[in-house]
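Missing here is one protein chain; the remaining ones are kept as they sit in the complex.
Chain IDs A, B and C follow the sequence of writing; residue 1 opens each chain.
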Amino acid sequence: MSAKEQKKAKRFGMVIDLDKCTGCGACMVACMAENNVPFKKDESNKLDSITWMRVFKLTNGKEYPDADVCYLPRPCQHCEGHDGHSPCVSVCPATATDYSRETGIVSQIYTRCFGCRYCMAACPYHARYFNWWDPVWPKGMEKMLSPDVSVRMRGIVEKCSFCFHRYQRAMDKAHLEGRRELAENEYQTACTQACPAGAITFGDLNNPGHAVYKLKQSPNAFRLLERLGTNTKVYYVSEREWVRRAGDNYLAHEKTGQVAAAH
Amino acid sequence: MDSALIPEGVKRCSFGKFMVFISIVSAVLLWGVYAMLLCWLKGLNQTNMNDYYGFALWIWADLAVIALGGGAFFSGFLKYLVGKDELKNIINYAVLIGFICYSSALLILAIDIGQPLRGWFIFWHANVHSMLTEVAFCLSCYFGVLCIEYIPLVLENRQLNKVPFFHNFAHNLHEIMAVFAATGAFLSFFHQGSLGGVAGVLFGRPFAYREGVFVWPWTFFLFTWSAAAFGPCFTLSLTKLLEKISGKKLVKDNVIELLAKISGWMIFTYTIAKIADTYYWAVVTAPGKGQTLMEFYTGNAFYGIWILVLEVIIGGLIPGLILITNKGRKNKYLLTTAIILACIGVSVNRWVMVLQVMAVPVMPFDTWALYYPSWQEVATTILPVAYGVLLIGISYRYMPIFPQERELNPID
Amino acid sequence: MFPGFFEWIWDGGHMLFMGALWYALSIIGMGLTFCLIKSAIETQQGKGSHHGDGHGHH
Partner (left out) sequence: MKIDRRSFLSLGVGAGAGIALSPLPWKLTDDLSIWTQMWPWTPVPKDGEIRYVNSVSTLCRCGCGIKVRKVDDRAVKIEGQEGYPGSDGSACALCMSGIQRLYSPTAIRMPLKNTGTKDAPLWQSVTWDAAIREISEKLGKLRKEGKPQALACISGSDKGTVPALFRRFLQAYGSPNFMSMPSYEDAYEMTLKLMHGTDSAVGFDLENADYVISFGSGILEGWGSSVRMFKAKSAWKDKKVKTVQVDTRLSNSAAKADLWLAVKPGSESLLALGMAAVIISEKLYDKKFADQYTFAFDSWKDAEGKEHRGFKEFILENYSLSYVARATGIEESQIVKIAKEFAGASAPIALCGRGQGNTPGSVHEFMAVHALNALAGNINQKGGVWAMPKDDYIQWDEAATDGIAEKGLETPRIDGAGTEKYPLSKSLPHRLAAIINAAEKSPVEVLLVSGANPLYSLPDSRAVKKAFGRIPFIVSFASHMDETSEMADMILPCPSHLERYEDVPTPAGMIRKVTGLARPVVRPQYNRKNAGDSLILIAKALGGSIAGSFPWAAYEECLEKTFGDKWKTLKETGYITEDFSPPYWDAAFATPSKKFAFMSEVCAGAEKKGGTGAAKPEGEENTFPLLLIPFDSMRLACGPVAPTPFMMKTVSDHMLKGKYTVVEIHPETAQKYGLKEGKNAVLSTPKGEAEVKVHLSRRTAPGIVAMPRGLGHSGPDEYISGKGSNFNELIAAVEDPVSGLDAAWGIRAKLVKA
């Protein structure tokens, strides 16, 4: 790799192997623990349950015993859109969410957000969550809160940050050691690390040395709602055609995987 | 008891009767205020909104009142810039309605945001690429204009007008009102459009997304157009309503018919544009994103194609056709039907562009999300209505809103 | 919102948007100030204490 390429901006992203994902929920739990995600007494209404990482269940709609299910972990897709105009970043009126050209990460500034929820309306992935309630930990359990991630107050929007604090931590360490570049394994998200099936791979999509660079080129790779032009940084891989087809909206005559908007 | 405050030469109901009216409306208002305080103190968990319905009843109410309040800027535009001078006989009322609508819209926004105390961040940390920023700026500025337009009305109250400064101030504001009206129209063209842009730019939501020119999606123009078209109908409906309640003719028919005619042509042309937009969207835009028109109107318990018919045909084409014909305008029954249908039509449009946008699933494996508002949401939505009724009541009683009232209802 | 804030970028979008905004604000502000000052002066001059000349303008 040339020095010039080394300096190229990073585009952190994921490749998730849906044929390996077992729907066990370890990624969700790891994410909640890592990011001080609050929890309520009843979380069975999934429309108001904060899960930065949410595992969706897909079904092929066929009759028993031809029925099939597939799980699809959905972190924030960190859309690049066209030139950094991701659906949410471009609509936030208070610049409380931003697209980093350095890392490709869509950030959320909790103390800036005033809770208009326009970004939630803009996100087709439902990756953004609103704090409808004050976050409350049962007595004594606030001891489990990590100082790396601030606790969010009521009335604001939050979402997956690709564990950005881990990137900062790794960069701090690298700087102390006089390095400007991170090795692939120095910055991994909590969900990636936790997945017992090894279904999630995380890295710099621009870096040919990283595993994601190669994995995303698989003919079975696809992105969610690619034809909307959201230009996401989370790729999915599945050998099953029906799963790949479920990743986007298709008209009846269209062939799976051949309609995506160009980026 | 309050006769000294009542404009000269007009008759008003007794003070007692007025107080009964005020108390009843205030009770409703207080109910709304209670709900509003609940939302502020306990948070938005008081509503039935959720992560799929980040925008719900309030935002619809917001968009609807701004569209309906569009009568103010458009009448101002017609009177001061186009030179339709007859409209001076209804413009005060249009301004009052506009003032109510816009102050309500701002109040609703203040309840709707999760962190009202940080609401000013929208100005302070403005993202100029966001349609909402544009809405907030223009809305606030235009509200300022409406205040300026409303102040002289207040100052023309019999007692206040006795204060020389107030008298002069009201007079001077009137003198340069055209400048304010022009600024107001400019601002309105933008914020009405930006409100349309709010939904139109959502390229992640094929149901809402529209192509357009430069940074403005077609909905930008459609919203401005529709506000200008339907807003006067709301002014007319409320005029009719007030006439019915007061039992008096307040505005001459020629004025009403003029406004109805202009509105009618605006509605008619708007509807044609809307049909063209819908057609293009159904045939090109949505299929380009992999979705067919009927996918947006099937597979759920509420949204069917009926809502499109209600909006475009019943609430658009029909009132438009009635109002552009002389016969339709002259027929009292048809005129009333048309202006009411028009108000419904534009409200349904705003509903669709807010709530149906949230309801339609985008990811193929996602499901429709339906929602019904909580009582707190209903109460806070009724709050501005009660406030509007109250303000119209007080303004009508104590201010010279209708210049033709004395002439039409001479008292001995 | 103001040039000099860290979010401020000197690009077309900002100049157009903020330009239009400040333009509108200036007109409103100046119009209002003009009326206030004019009314104050007129009041000082004793205008407006007689009734009957203020009506008919609307």
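Following the convention adopted for this analysis, contacts are C-beta pairs under 8 Å (C-beta built on N, C-alpha and C of every residue); 3 or more make two chains touch, one makes a residue touch a chain.
Nothing here was measured: the structure is a model prediction, and the numbers come from that model.
In the entire assembly, the chain absent from the figure touches the shown chains A, B. Looking at chain B, the residues touching the absent chain are 115, 117-118, 120-121, 163.
In the full complex, chain A makes contact with the omitted chain through residues 19-20, 22-26, 28-30, 32-34, 36, 39, 41-46, 49, 51, 55, 57, 59, 61-65, 67-71, 110-111, 134-147, 150-151, 153-155, 190, 193-199.
The working rule: only the chains that are shown with their structure count from here on.
Centroids built from CA atoms put chain C at 25 Å from chain B. Residue positions of chain C with contacts to 2 or more other chains are 7. For chain A, residues that reach two or more other chains under the stated contact definition are 95.
On the chain C side of its complex with chain B, the touching residues are 1, 5, 7, 13-14, 17-18, 20-21, 24-25, 27-28, 31-32, 34-36, 38-40, 42-43, 46-49, 51, 54, 57-58. Across the complex, chain B meets chain C through its residues 88, 91-92, 123-129, 133-134, 137-138, 141, 144-145, 148, 152, 156, 161-162, 164-165, 167-176, 179-180, 183, 186-187, 190, 403. Those residues of chain B whose C-beta lies close enough to touch chain A in the complex are 43-45, 49-55, 112-116, 118-119, 121-122, 124-127, 129-133, 136, 198, 201-206, 287-292, 357-358, 362-366, 369.
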